[in-house]
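Omission of a single protein chain aside, the complex is shown with its protein chains in their original locations.
Read from first to last, the chains carry the letters A, B and C; within each, the first residue is number 1.
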Amino acid sequence: MHVREMISTHPDVQGNVAENLLICIEECYSCAQTCTACADACLAEPMVDQLQQCIRLNLDCADICAATGAMASRRTGSNVETLRATIQACAVACQRCAQECGQHAEMHEHCRICSESCTRCAEACQAALNNVQ
Amino acid sequence: MHVREMISTHPDVQGNVAENLLICIEECYSCAQTCTACADACLAEPMVDQLQQCIRLNLDCADICAATGAMASRRTGSNVETLRATIQACAVACQRCAQECGQHAEMHEHCRICSESCTRCAEACQAALNNVQ
Amino acid sequence: MHVREMISTHPDVQGNVAENLLICIEECYSCAQTCTACADACLAEPMVDQLQQCIRLNLDCADICAATGAMASRRTGSNVETLRATIQACAVACQRCAQECGQHAEMHEHCRICSESCTRCAEACQAALNNVQ
Partner (left out) sequence: MHVREMISTHPDVQGNVAENLLICIEECYSCAQTCTACADACLAEPMVDQLQQCIRLNLDCADICAATGAMASRRTGSNVETLRATIQACAVACQRCAQECGQHAEMHEHCRICSESCTRCAEACQAALNNVQ
């Protein structure tokens, strides 16, 4: 991804890239992919009837991660309150999904990777809030 | 849209459709379309250089509305805390966008319609929170 | 939804709303919701292990319908070749999903409704191609 290059060439940014927000953007897009793929991998498992909650959390997490990644990529004008609330919602989604996937991490390697991706994204969201105020 | 028909035939719902959440889903999808179209109409205005903030809020609002509409459409398992936080973020985005579009409502008919759509969606989000706990 | 109101107030449209494209936009947003809900309802079925293909097609269809609905909502400038290719892809996705859901229509009411929604959307996409050239 080219998040830093893009944000740093925005006409209003001028060096103030907001480091934590950059990381948050990358983690959001990455986590959106990971959760989409984990939902799909869970769906193909023979024991899919025990992974229904996991798939649901994966899909919810993918949706909010995609929205947050896009919204956090914008620097024109200002929409602080919305961005903060969205990043907070994303952090919650990632925490819940990390927890759920973590419970199947030993059995399903895709859940282990997804749980780690969600944990990183939740932390990146928390850290990014310092850059959004 | 066929929100009610779909939700009411979900195997776990059995009549408990959560009326306010149904309306919220419809308003979210509708507002996602309206905000996408308003951003595009603003972009075509001769005075686009005075509508930059409006376009930005429109795009943010479209993103979170789309995510919220999808997430609120799911009834398998449970993800209450995430759904609440997402609906709250959506309400904030819609309020801000309603306010901004409202300022150009007299000049641009698309902003007037969009402002009303955002207000309805913000109210639907607030009301839906009673159904999500 | 307020598709007609929004498109007809776009500064470049001036009455030439492209009737079939309006219907296509509405069907795309509607079908995105229906497919998202059908994937989720299938996921909650006791026989989920026989609905894996259906869920996959639902999710694919929801993704391309959402993208097509947004793209078809734009009238600023021109992106005809892209819009045509996207609408065609959406028509294919809807046809496949209608077919798959149609096979479970007698057993699952949500699949019946979804199959009809996909069929309408596929037809609306085909009709809209006349407006995009």
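Simple rule for what comes next: contacts are C-beta pairs under 8 Å (C-beta built on N, C-alpha and C of every residue); 3 or more make two chains touch, one makes a residue touch a chain.
These numbers come from a predicted model, not from an experiment.
Asks: Out of C:1, C:22 or C:83, point to the residue that touches the absent chain in the complete complex.
Replies: C:83
Asks: For the full complex, which residue in C:6, C:21, C:35 or C:66 touches the chain that was left out?
Replies: Among C:6, C:21, C:35 or C:66, only C:66 touches the chain that is not shown.
Asks: In the complete assembly, which of B:43, B:61, B:91 or B:124 touches the absent chain?
Replies: B:43
Asks: What residues on subunit A make contact with the chain left out of this view?
Replies: 1-3, 5-7, 9-12, 25, 29-30, 32-34, 36-38, 40-41, 43-46, 62, 66, 69-70, 73-77, 108-110, 113-114, 117
Asks: Where does subunit B touch the missing chain, residue by residue?
Replies: These residues touch the chain not displayed: 39-40, 43-44, 46, 48-49, 52, 55-56, 59.
Asks: Residue-wise, where is subunit C in contact with the chain that is not depicted?
Replies: 52-53, 55-57, 59-61, 63-64, 66-67, 70-71, 74, 76-79, 81-83, 85-86, 88-89, 92-93, 96
In this text, only the chains that are shown with their structure count from here on.
Asks: Interface overlap for subunit B and subunit C, more than half of numbers shared or less than half: same or different?
Replies: At the contact between subunit B and subunit C, which are copies of one sequence, the residues are largely the same (over half shared).
Asks: Rounded to the nearest 5 degrees, what angle rotates subunit A onto subunit B on CA?
Replies: Value: 180 degrees, nearest 5.
Asks: Using Cα averages as centroids, what's the distance between subunit B and subunit C in whole Å?
Replies: Chain centroid spacing, subunit B to subunit C, equals 19 Å.
Asks: Hey, what residues on subunit B touch two or more of the other chains?
Replies: Only 66, 70, 74, 76-77 qualify.
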